[in-house]
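Now for chain A:
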Amino acid sequence: MAGKIIIDSERCKGCTLCVTVCPNNVITISEKSNSKGYFPAVSTGPNCTGCANCAIVCPDCAIEVYRDKAAADIKTIGPAKKNEINNLVRESK
Partner candidate 1 sequence: MCGNEAMAEAAIQAGLDAYFGYPITPQNEVTAYMSQRMAEEKRVFVQSESELAAINMVFGAAATGKRAMTSSSSPGISLMQEGISYLAGAELPCVIVNVMRGGPGLGNIAPSQGDYFQSVKGGGHGDYHCIVFGPSSVQEFADIMPLAFDLADKYRIPAIILADGILGQMMEPVVIPTNSKLNTQKLKLPKKDWALTGAEGRKQNIVRSLWLADGAVEQHNYDLQAKYRQIEKNETRCEQTDVDDADIIIVAYGICARIAKHAVQQAREQGIKVGCIRPITLWPFPIEAISKAADKSPIFLVVEMSCGQMLEDVRLAVAGKTPVVFWGRPGGGIVTVEKILEKIQGLVTNPKKK
Partner candidate 2 sequence: MMQKVFTRPKTLKDCPTHYCPGCGHGIAHRLVAEVIDELGIHGKTIGIAPVGCAVLAYDYLDVDMVEVAHGRAPAVATGMKRTNPDKIVFSYQGDGDLAAIGTAEIIHAAHRAEQLTIVFINNAVFGMTGGQMAPTTMLGQITATTPQGRQADGQGYPLNVSELLAVLPGAIYVERCGLCSPAHIRKAKAALKHAFELQINNAKGLGLVELISPCPTYWRMTPPDAMLHIQNEMTKVFPLGKLKG
């Protein structure tokens, strides 16, 4: 996977915004509540690209996002290199 998220399940209020904005359906809602009674979001892992949509929309700053270094540098790279990396990412899945 090119990306990874860590969700603070005690900080999460189960608003499900992250679930709806994830392009790869990486996030679901846990069936176990946290100590505050909220049902927090959980990451199912492998398809995460580290796009950070979830973290951007999270009102509680409960998500940290990690991305593969090569993919993380992508916005400073030109289109040809971008294609090369996208191919690499696809192949690694």
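These made the cut because all candidates are chains of the complex that A comes from, given by their letters.
Observations
One rule holds in what follows: contacts are C-beta pairs under 8 Å (C-beta built on N, C-alpha and C of every residue); 3 or more make two chains touch, one makes a residue touch a chain; residues count from 1.
Keep in mind that what you see is a predicted model, and the values were worked out from it rather than measured.
Applying the touch definition to chain A and the options 1 or 2 in this complex singles out candidate 2.
Considering their complex, residues 4, 10-11, 13-17, 19-21, 38, 50, 52-53, 55-61, 63-69, 72 of chain A touch candidate 2.
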